[in-house]
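See below for the structure under consideration.
Missing here is one protein chain; the remaining ones are kept as they sit in the complex.
We just call them A, B and C in the order they show up, numbering each chain from 1.
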Amino acid sequence: MRYILKKVLSMVLTLFVVSLCVFLAFSLIPGDPVTRMFGTEATPELIAQYREKMGLNDPLLVRYFRWFTSFIQGDMGTSYDYKIPVAGMIAEKIPITLTLAIMSFVIMVLISIPLGIYIAKHENGIMDHIISILNQIIMSIPPFFSGILITFFFGVILRVFKPGGFVSYTKDFGAFIKYLILPAVAIALPKAAMATKLLRGSVIEEAGKDYTRTAYSRGNTTNAVLYLHVLKNAMIPVVTFMGMALADMVAGSIVIEQVFGIPGISRILLTSINNRDYPVVEAIIMGIAIMVLVINLLVDIIYRIIDPRIEVEE
Amino acid sequence: MEQRRVIQIRNLNVYYKNHKKTPFSKDRMNHVLKGVDLYVYEGEILGLAGESGCGKSTLAKTIVGMNKIYDGVLSQTYSDPQMVFQDPYSSLNPSKKIGWLLEEPLKSDKKYKWTKEEREKRVKEIIKAVGLTENMLDRYPSQLSGGQRQRISIGVALMRNPKVLVADEPVSALDVTIQAQILELLQQLHRDMGITILFISHDLRVIYQICDHVAVMKGGVIQEYGETKSVYKNPSSEYTKELLRAAGIRK
Amino acid sequence: MKRFLALFRKNKATGKRNSYLILGCIFTGVILLMVLIGIFYMPYSPTKMDASSKLQGFSFRHWMGTDHMGRDVLSRVMYGSRVTLAIAASTIVIGAGLGTIIGALTGYFGGIFDEISMRIIDAMLAFPSILLSLVFVSLFGTGTYQVAVALGISFVPSFARIVRGEFLRSKNMDYVEVARLQGVSDLRIIFVHILPNTVGVLMSSIMIGFNNAVLAEAGLSFLGIGAQPPYASLGNMLSDAQSYLFNRPSYVISIGVVIVIMVLGFSFLSEGIKRISNY
Partner (left out) sequence: MEVILDVTDLHIEFHDHDKPETVVEDFDLMLEKGEIVGIVGESGSGKSMSALAIAGLLKRHALTKNGRIMFDGHDLLTCDRKILRSYQGDEISIIFQEPMTSLNPVKKIGWQVEESLRIHHKEIDKATRKKKAIEMMDAVGLREPEKVYDMYPHELSGGMRQRVMIAAAMIAEPRILIADEPTTALDVTIQAQIVDLLRKLNREKGTAIIFISHDLSLIRQLCQRVIVMQSGNIVETGNVEEIFRAPKMSYTRKLIAAIPQIDL
């Protein structure tokens, strides 16, 4: 319990540092937000008036705390370009991106765990060699290119998939999920390859340890040693990797959404980066950071369940 | 003849930070050495016996100045004491050649600036003194056996010609026959160079073989001190008796 | 030299060949050769448009065909690979260089400086790397140099972490204690005694990092951030080509294959080097 408490505290602290860094970074870059809002229409009076109204003349730290408190209350500011609240803009996009990331994660787990165990068990067998080479190749294909290849193969040759035929989750949830399967595969493939490789190595390493010898000495079969003794130990680094992979998938979906024409957060993010619409960029970055930190917290908790050795340590 | 004390330790206390500290507990310091009194006489080999966690390594580190935070008196006649560690595999930098390793103490000597020729001469002298040949100088530690590495470690410690050598379990990681050779080497160096040695070991048989005096330590306290033979014959503390019994020396 | 060549032959004892190393050398060699030739000679100017020959397939005149503006794809690939490699290389120089120095100093000395920089590094690592570089790009603006610096900085935390870990492990090793006992200065201990022992770990993370940098740069320029038209890096071209997937699929696929060969070459190479000791 104290472990979880400590991890939550550490997460809050990191979140605090992240928010401070994000806020400072976007406050210190040259360019006045009011000028940016009104563009050519800006007059000195208008600028002064809005600066006062937006509290831009206050000290940096005061502005930070104001921004942070309103942020956690759900007020993420107003977009410079669209003049509408940022929270509303991203609220409807987040479920799309999150669904895509979670689907990719599930696909990665389903592929990598059985495959990793299988090739570790048949180390140096023919399948081990084939899959290891295949893994190396898959890891080298950037997700956006595999996305294009998938579109080409399933959309142009097999014609089972209609590129750009995205259906919103509010309209038809089934069709929404169906459309996301192939993009999810494109995101999952390189991560699955890495996870397979990691699990294989981890199982082989654990299988060489002394406690495995002890397990054999008590008359365990190879399978019993693998599933009762080795696997739980071997999963420890894999859990860490998968947590990082899930976080990467949230971000990785930005590129894939572009390839498959999925209206998730990527489009708003890229437009706002190009247009320097900072409130939107800030909100999305903070949103993703919060997701990532929550994922990390979950990984830490799972970690604690798998590995009893982790104590409250500094 | 009254022998000179080269190291005098009076009421030495060392505290270590407790690394497993919890945010809510107060007890953050471990009292590792609790009022240690010890003298080391010039030219002797003093044995320090004890089991793991008794504080013997902490005492060694404090004497050679690796542990700067202590209270109590620690006065030494000679500066620059050197130390030999237990594990011959980790005490030599794996990415450097033996010659480089031997030369390094001379490059960082603050009292005397050694020229290149002098350094090379000294390296050759020492490699011979620890019973190895010059062709070892071009090798890496990984190409040496455990016993050879321990000889090099001793050589590194001897480069600047120290008057005091602290040897922390120098033979514990070695095979018995190699152990005997290293002990012989230490005794020979002690004879030839007149070095004072503080010899730390958990092995009472080894201590008996080479030490003039012995101090037995437990829980950060010196339990017993005296001339080796008489301590082994008539141990006064219960703990010494238990140790001797466990080692099969006393029935 | 003889020993170097022996790496490519069959090992006498095991009868196996280090095929990862061989393939890695071939793939990397092809890419490097193409980039090197491109510096001195390109069949066409990479920006020269020709309205009469748009989207042509592979031919003797245009080995890799032409794009939607009639530009020669091979020349553009030669140029684009150069841009991609240069950005990846500077990313690694910045990331590994700064990361090593920060990691070495914080790991060795510890203390308050370590606490603070680790907090910041943890905060940075909370972002997936592509997002981190997007943040920096949005701060610095888009463009080739900006992307190189943005990627470089976003690679610093992971290198700092790795090197710091190595130093934490090493700083209490006996050989370091021995050096300290001899009065060797801290800086000499850090850079002369400990650093050479981290080379193995550092090299393998540089190899992996280089691949990640190529992929990240391609990803960013695919999103339209990075090298700006009419000059382009590979990701940028791929993004252009995606629109013509139905008209001329070979255009997209050929550019994608170049990226894959580049990355695959390096990953085979690093895998092969890792295996040298096993063969």
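One rule holds for everything that comes next: contacts are C-beta pairs under 8 Å (C-beta built on N, C-alpha and C of every residue); 3 or more make two chains touch, one makes a residue touch a chain.
Everything numeric here is computed off the predicted structure, so don't read it as measured data.
> In the full complex, which of B:I9, B:V123 or B:V206 touches the chain missing from this view?
Only one listed residue reaches the unshown chain, and that is B:V206.
> Of the listed residues B:M29, B:V73, B:M193 or B:A246, which contacts the missing chain in the full complex?
Final answer for the missing-chain contact: B:A246.
> Which subunit B residues would touch the chain omitted from the figure, given the whole complex?
51-52, 175-177, 179-180, 183, 202-206, 208-209, 229, 232-233, 242-243, 245-249
> Which subunit A residues would touch the chain omitted from the figure, given the whole complex?
Those residues of subunit A that touch the unshown chain are 209-211, 213-221, 224, 229, 232-233, 306-309.
Heads up, the rule we're going with is that only the chains that are shown with their structure count from here on.
> Among the chain pairs here, which one is joined by the most contacts?
A-C
> Could you say which chain's mean Cα position falls nearest to the mean Cα position of the entire protein shown?
Chain closest to the assembly's C-alpha mean: C.
> What is the distance in Å between the mean C-alpha positions of subunit A and subunit B?
53
> Please tell me the distance, in whole Å, between the geometric centres of subunit A and subunit C computed from their C-alpha atoms.
Whole-Å distance between the two chain centres: 22.
> Give the list of subunit C residues in touch with subunit B in this complex.
Answer in residue numbers: 173-175, 177-185, 188, 193, 196-197, 199.
> Inside the complex, what are the residues of subunit A that reach subunit C?
Checking each residue of subunit A against subunit C gives 13-14, 17-18, 21-22, 25-26, 29, 136-137, 139-145, 148-149, 151-152, 156, 247-248, 250-252, 254-255, 258-259, 269-270, 273-274, 276, 278, 281, 285, 288-289, 292-293, 296.
> Spell out the part of subunit C that touches subunit A in their complex, as residue ranges.
These residues of subunit C touch subunit A: 20, 119-120, 122-124, 126-131, 134-135, 137-139, 142, 211, 215, 218-219, 222-225, 235, 238-239, 242, 245-246, 249, 252-253, 256, 259-260, 263-264, 267-268, 271.
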